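To start, I am sharing the structure in question, which I have written as structure tokens.
All protein chains of the complex are present and in place, except for one that has been dropped.
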Amino acid sequence: MSETFQLDGAAVPFEPGQTVMQAALAAGHYIPHLCYHPEFKPHGSCKLCTVKLNGRTTASCTLPAEAGLNIESNIEELNALRRTLVQMLFAEGNHFCPSCEKSGNCVLQALGYDLEVHATGFRHLYPDRPLDASHPDILLDFNRCVLCELCVRASSEVDGKNVFALSGRGITKHLIVNSASGLLKDTDIALTDKAMEVCPVGVILKKRVGFSQPIGARRYDQRPISAQALDDAPRQVDASGNCKTCEDAS
Amino acid sequence: MLPDNDTQFDASGQAWLDQLTARHRNDASRLLQILREMQERFGHIPQDAISRLAERLGIPRARIESVASFYSFLHLKPQGEYRVLFSDNITDRMLGNQALLEQMCQLLWLQPGKVSEDGLVSINTTSCTGMCDQGPALLINGRAITRLSHQRVQEIAQLIRNRTPMSDWPADFFHVGDNIRRGGLLLDNKLAYGEVLHTALAAGAQSIIDTVKASGLRGRGGAGFPTGLKWESCRKAQGSDHYVVCNADEGEPGTFKDRVLLTRQADLVFEGMTLCALAVGAKQGFLYLRGEYRYLLEPLRAVLQRRRDSNLLGESILGKSGFDFDIDIHLGAGAYICGEESALIESLEGKRGVPRNRPPFPVTHGYMQQPTAVDNVETFCQAALAVQMGADKYRAIGTEKSSGSKLISVSGDCAYPGIYEYPFGVSIREILQDCGAVNTRAVQVSGPSGVCVPESEFGRKLGFEDLPTAGAFMVFDDSRDLFEVARNFVHFFAHESCGFCTPCRVGTSMLKQTMDKIANGHGTQYDLNEVENLDRVLQTSSHCGLGRTACNPVLHTLKHFRPAYENKLKSLMFSPAFDLDGSLARARQMTGRDDAGAHLKETE
Partner (left out) sequence: MSKKLRVATTSLAGCFGCHMSFLDIDERLLALLDLVEFDRSPINDIKHCGPCDIGIIEGGVCNAENVHVLHEFRKNCKILIAIGACAINGGLPAQRNHLDLGSCLTEVYLTEPGLAHGHIPNDPELPLPLDKVHPLHEVVKIDYFIPGCPPSGDAIWKFLTDLIAGKTPELGHGLIKYD
């Protein structure tokens, strides 16, 4: 019998070394998140997964699970905070969903839907972020970058390549690629790279395959992200030693 | 994406770079130090040099750009031969730095933020350079110049125009005064070099920790963690190596006491670090010195060398076999966030100064993931004093929960700005009397991230019981607009946000926009609501203390000086942040129209 912590009144079992986010998802409890990805080391930058622990607020993706923790997540105070964070990300970049081929499969957009974000609310910053269309097969549209560093992490941790990095500081922080020209065509990126798969928004795109899924058949047309994220999460192995997600994937 | 026509990185530049990297053992953890030296040599970091450096260090060039672009004092594009940065703290503003900046721009024919067409000079602003008691101040090619006046600006412009090498500039320009106005336990100590170490060696490591714990000493950098407890945890933590780090990244605007300690009490600082090394079992120490204090590097290195020569550093210190410890100085390069201990450690490792996720804490996983004790400059001095005096005597000074003395950096509207040492428990009113402040409206205690104290609360006392402080004490008299004070601080935080987490990266920027909107006369009640909403988001969800305290200046001034905001509000109706009529100007220009229909009123 593993130990548990409390999440919104439910007992959540965890394995030693798991974070609150990992244990919660594995046990079928959704906590909104954007920069967290089950295959990578938690990063803790988007703050969408902020939860309340003994009156203090903290990111749950980096919070080590401990027996007896009493955590609140699905409360209006935190959902209001998450709404504002989503609005901030929309206002910071140039997100024009109607012309984005990631629309319907975009995590930021799906979070906005799930949290009932009707508008950005803030003054848009309209930053100037030129595209990089130099690569024959890949387009980079920096306008939509949310600085989650998933591509940075995937390229270095999985692909062993370091194609992506972040440059600048504060509001001027932005994604760069690893080449003297500053262009993607001069990097060693390949279509088969993990970094090609992980972008939660519409920055890293394969050319000539956009809009292939009809509206209605896209990922978050069918299920809200709160349900989809649980389907995607690595689940606890059940008593018979089977892991549902692993079977579905194979 | 930074094409430039670099001619400077020629064969001799490359040979120099190869030597430089060899001196740093081609070690990528030395990246920031290497980049800083490249910046000094080339005036910026040339693109070709980045490629070469990437090869030598065996790291991707994107990582080098990533690190270089994080620090304000490193430039990826060519700057002027003379790079002028005006310190832009509120205290510099109160002393007229804006007029001086304008004057210099006029004299040298350029706009702030731009490089002159002949490449001679670039002029910009920078966060507080720690010269608040002798401002307005600026940095030229990293060297601090204080006590600016219109005459001095004129002389500087002349020297720049004549391309006079900075080594030939009047020495008086670079004079940095200590301005010690009131001494005490620390500033008046008469300890001989090594005296504390003799005492400590006789007592032994555990006894040092016991004494520091019993002394009640708490960190002087602001957070006030019990020092003895930190040392004990570090000592107990498992690791192949233990490290001691002195945080001299004194970036909190209005603070300059560490500068004076490193000028006047460098031996005591190093003695405290060595003491800590003995206590925690460290062989290597680092002093992380903010880039603004670059001029202290050579004098401090000389002190370290003298201490090595006297067997107070190095192997078998004071003849005690196995007691080996040395100290290396790392320079920062213009990033306030590196004052946060885990960001400082990242920076020490040659990375972007982004605060780490905690836990684990530096005492168990610090520099190179090894147990590391990070303490403030003043803390190391106080620890040395506590060990020398004994816990009881030390504890008798100050108050129950705040033992010992505290250095206060006084600046702003007062007759005698400078350094004051007081036992903890001193009241704000007492300090104001001592520094000759009259008609005081408010005091900003502990810098922008601290507390704005109005006149009605001048009876409050400095100490962990009431007003903890890292030492900044900025005085504002009744001629000052506290809204403008808060707006200056909000700009500071937006500039210094590392950009890691959403709330701080975007929130500080939005807060800055909204404060500017109010300042420009476009503010309404809705904007005050927005300020309060942003404050809540920053406070509850930011990754580190920078974001969590970035709204303090606004919260505190809104609480005590709300009319300073309200009297700038346009009306209770919503008003756009931009000038509606002004946004038709381009179209008027293009069409040549100026009829009534070619203009707009803000509300109708």
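In order of appearance the chains are A and B, and numbering begins at 1 in each one.
By definition in this document, contacts are C-beta pairs under 8 Å (C-beta built on N, C-alpha and C of every residue); 3 or more make two chains touch, one makes a residue touch a chain.
Note that the structure is predicted; figures quoted are calculated from it, not measured.
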Which of B:L20, B:M166, B:L191 or B:A598 contacts the chain that the document leaves out: B:A598
Positions on chain B contacted by the hidden chain, ascending: 526, 573-574, 576-578, 580, 583-593, 595, 597-600, 603-604
Interface with the undisplayed chain - residues on chain A: 90, 95-100, 103-104, 109, 112-114, 116, 118-121, 123-124, 126, 128, 215, 221, 224
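FYI, only the chains that are shown with their structure count from here on.
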Separation of mean Cα positions, chain B and chain A [Å, integer]: 33
Contact footprint of chain B on chain A as seen in their complex: 42, 44-48, 50, 57, 59, 62, 64, 81, 84-85, 88-89, 91-92, 122-123, 125, 146-147, 162-173, 176-183
Footprint of chain A on chain B - complex, ascending: 1-3, 47, 50-51, 60-63, 65-66, 69-70, 335, 352, 357, 359, 494-503, 505-510, 513, 533, 536-537, 540-543, 577
